[in-house]
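As you look at this complex, bear in mind that one protein chain is not there, while each of the others sits in place.
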Amino acid sequence: MKKILITFMIFFLVLPMAANCAITLGTGGSSTGGGGGGGGGSRQTSIDNLLNVIKDAKSHGDPKLDELKKLLYIEPFVTKNYDTNNFSMGLAIEPDNKTLTRNDQFKIVATVGNPNPIEIRRVLYLDLEALEPGEKAFRKVNSIPQMIMNSEYDEVNGKNLSSTTFPELTSFSDLKTVGPAVLRLHVSDGKNEWISDNLTLNIINRPPTLTNLTIQAPDRPRFNDPITYLADLSDPDGDLVNITLHILDESQKRELKNETQEAMPGKRVSFAANQYGFFDKTDSGKNFTYYYTFGDGIVTNNTTILKGPNLRRSATIWVGTPVVTPDDANQYWWQNYNFSVEMKNQDPTEPSVAVTVSLFTDTPAHPWKTASDSKTVTLTQQPQTVYFNVKPFDVLDANQTFGFRFGYSETDQHQRDHIDTAWIKPLNAKLVRYDLVSGLGIGNIIALLLLALLVSILVERRFYR
Amino acid sequence: MKPCVVGIGGAGGNILKQFLRNQDLNLVIHRFGELLAFGDVKGIWLESATQDTQGQNYYGNLSEGSYPPYLICHAGVGDSSATRSYVMEKYGFDLKAMGFDRRAEYLKAMFEIFELDPELKAKCSEEFKRSDNPLSGFMWNTGIRPFTTLSMGKSARVSEKAGSKDQEGTDGLPGRIPSILRSLNEIGRTKGAGELKSSRLCDSILFLASLGGGTGTGFINPITSFVRSEEVIFPIFALGILTEKGSDKRHAAEGQRYLGAVIAMYDLLTREAGQGIDGLLLMDNQILMERFEGNYSAMDGAIFGALKPLLDLRNYPGDQLQDDAPAIRRVIWEVEAENGKEQKDRGHEIRLLPPMLVPCYHTQPDTSGDIDTLVEGAFGKAGNLFPLGKDGRLFPCDPTKADRALVFTRGFFSTEEIAEAVSAIIHLPENKIKIYRKLGDSKNEDMLILLRNPYGGASGEHKRQGTLEWRLHEIITLSLKYIDENQTNILGFQSYKEITKDRLRNYFYGENGLIDELNNCLDRLENGERPIFTRPLKIFGDAAIEPPITDSCLVRPEMLAKDKYDLREMVKSELRQILKSEDCRRRIREILES
Partner (left out) sequence: MSETVPGLYLLAVMMGMVILSLIFHTHYFVRVTDHVKKTSDRNFQRKDLMAALHIPQGSNFNTMMLFSWILFLVAFAFLYFMTPDILGTWDYFRVPQVASDSFGLVYFGAAVILIPGILVALFVPQCYGYYQISAQLKQVTLLTPVFLLASIACSVYLGTIYPEFNPFYWYVGYVALLISLALMLTPIAKGYIEEMRT
């Protein structure tokens, strides 16, 4: 119908114009062309004339060309009826695994089949809708609809198919629950709407684990010693895990403190006591316990309660100036040396405190060598002299200067656990400890003589007889 | 030659000290090895007088394992020995007499009875377990034998058992062999022991004794008999030092001592080859006295020094065994080659008697003189035999009379020049001059020449001073005088039993007794015959049974055969001389009256 109409329009509207134009244009021309010529031949010439006129008008910018354009708009028309029933559509997931964790990456591919030919097709608008676990209604995932243009179809097995993806949904990492998630496709061409079949995905979750729970700290740490709680975190899903350290008292009944961290699995989680201020001086001498709670947002677990740390009491002692007194003013290496230092307990809350004192000597040949076994002394408020009467040196130290150190198990008034002293006068250079006229001197000579005599006798008996 | 030097009696002990003088360093407090003597000789001192061993500290008691050792010859006889009692009761001899009263005949008699008395033999065998003579058996088995190579081998084990049984069954004997001897034995008997071990033992015996002493020579023959019972050819030599003139320190008269010397020489030189010694080296103490002016220590040193070339072990390269004792023994016994006609003419077998060997010794610095001066120093100038002591002759003799010369040199000489030099003086052909060269030291060179039997061949030599005949004639004459003038001293010994006195009387004064034989010896000396001592005499044996040796036993000098006529004339003139002497007349009278 439309075609017929257009044909009539051209014939009755355009031709006169063309003739007019031809006349207009051709005024200059002759009318000998036949003025209203005959039948068909005159129609062809008219169309040619019309085209020439249009070209001229276009080249001159004739305003009437616009009018011509309006007249030339022809309403769309289809040669056949628009099929709305045989559309096909569907969703697929790549990779093809319908059991996923929240962090698994995927791609949703929508495929539409349009039964209509290209000339009568409409642009299709696609939306992805999802029903997440625990939700009651579908929500649209994409913000801007995906469009399939009329020409974006491929013929596959006699069908016109087109695919597109939805980059807005690549994982379910934002889910707070697990369970079935349903996806469907909503297609519209502006007048009609279609819904695809559901694509159901099973969202699962594997809980995290916390192992190798230890406390890294000095033996019998003080409250301010570096104490670090350590644990190894793992989550098969790779979920971000929330870990909380709970510090309890020795009875395991009262929680004193807790701190939380988030960590990715595969890492060693550490809580430094000093960093979080877990302990202070009031905690000296107390014993503590701890445990962890951890969860990946879906599952939360906790460890058993473990013991530690046991903080030791910290007393402050006073230490005087160390002194060394050799047995002999010559300071021979083989002699005894009396190392002494005054100490007392400064802690008013403790009438006495047991302190382990150690002695070290420092020479170029033996840097900071333990000079004696440690001794434990009980310090009171009264100063007492702690001494070591030892032979700390060997022959390699002869003619060398030396230093020495007292180490103790408590902090002194300078907040240190040792005190060093350098002795200015070097050890005597004499190596041999005995004199010629002495038991050892004469004994050595006699032993040599006897050995020489014995060898002589044996050689004489064996080789000289 | 490596002898076991056996010093007998006082003189033997003193001279032995020189032989055993320690060549090693003296550490006083300790000795790391064995005592090292010159020539690696071993030695032992045999003494009968215990008191003589007490006054010195050089020798120690063999039974205590000391070295150098001494051995009291009668230590094997207990004080309550049955044998001793028997001998004392029957013969009046005390087996344990100290010094045996310095009488040579005492010892001779005492040893003879062990050979000839069957009852005594039985008692001895029973008491001393197979040993026929407690004295000589003890001295041999305990004292001397362990030092010799005879202590090795099968015979050694048999004899050792015998010896040890002797020791076990005898009162007073030590029940063990002293350690040094045991160790020597063990060295000798080491399994697979080669020459190195066995060479430490001695290959001969050299007795040192004074001729004229008491203990001295009386033991030599009995001990030699023991050796000969095991080894007929084991070399045994004796060095006899003829006593000097005058009385000795013990106031033994000259005649008595010469008698002892003569008896000793007689016994030693009348034992045939294979029964007694192989040679008697003679030295005259009178020569040494004059040379060293009575310094006995120097004299002893000179005696030892004279024998050093013999004992020195440093032979020329390639001549290591030239002077081993058996070889020297063989040379010493060598006689002239004979043909069948001479044997037939003789009509009887020659019996060999030990030769007399006179040492002639001289030493000179290496830088002075040559071989000729050395030889001349040893022999003296030709024909110049007197006075004695001016040359190297240690016993009076005429070197030209010797029938063999054994020359031991220390120095760098060739054999030819030695032979030439020696032959030039003593006129022996070179095949009768046996030369043994030792390497010298760089300081001195010396020469020892042993002249064999340098006597005989001419009559009247006894009158020529400086000859061997002269010296022997002198001592035999003095001995005869002593016998003649001291019958009571000889026979009147208080312990002698009648049987002993009878036998002694017969031995000395009987027909064909010692007096007769000594007179015969004088005749031989005067006539230049050889040997001088021919017929063995026994005190307790039947002297008449013993056949006289009617012929010269060692050498038939060719001169006798040619000079029979001269000899006859000589005899006649001597008879005339004899008949003129008072002594001769007295003896004829006695014969006629008896």
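Some notes on this structure:
By letter and in written order, the chains are A and B; residue numbering begins at 1 in each of them.
The rule we apply is simple: contacts are C-beta pairs under 8 Å (C-beta built on N, C-alpha and C of every residue); 3 or more make two chains touch, one makes a residue touch a chain.
Note that this is a predicted model, so its numbers are computed, not measured.
Looking at the complete complex, one finds that the omitted chain is in touch with A, B.
Only one residue in the set B:G318, B:G383 or B:P429 touches the chain that does not appear here, and it is B:G318. Set against the missing chain, the residues B:E34, B:D372 or B:D484 yield one that touches it, B:E34.
Touch with the hidden chain on the side of chain B covers residues 21-27, 31-34, 36, 40, 314-318, 320, 366-367, 412-416, 437, 439, 441-443. Listed for chain A, the residues touching the missing chain in the whole complex are 333-334, 394-396, 398-399, 429-436, 440-441, 444-445, 447-449, 451-453, 455-457, 459-460, 463-465.
FYI, only the chains that are shown with their structure count from here on.
Interface of chain B with chain A (complex): residues 32-33. Within the complex formed with chain B, the residues of chain A that make contact are 457, 460, 465.
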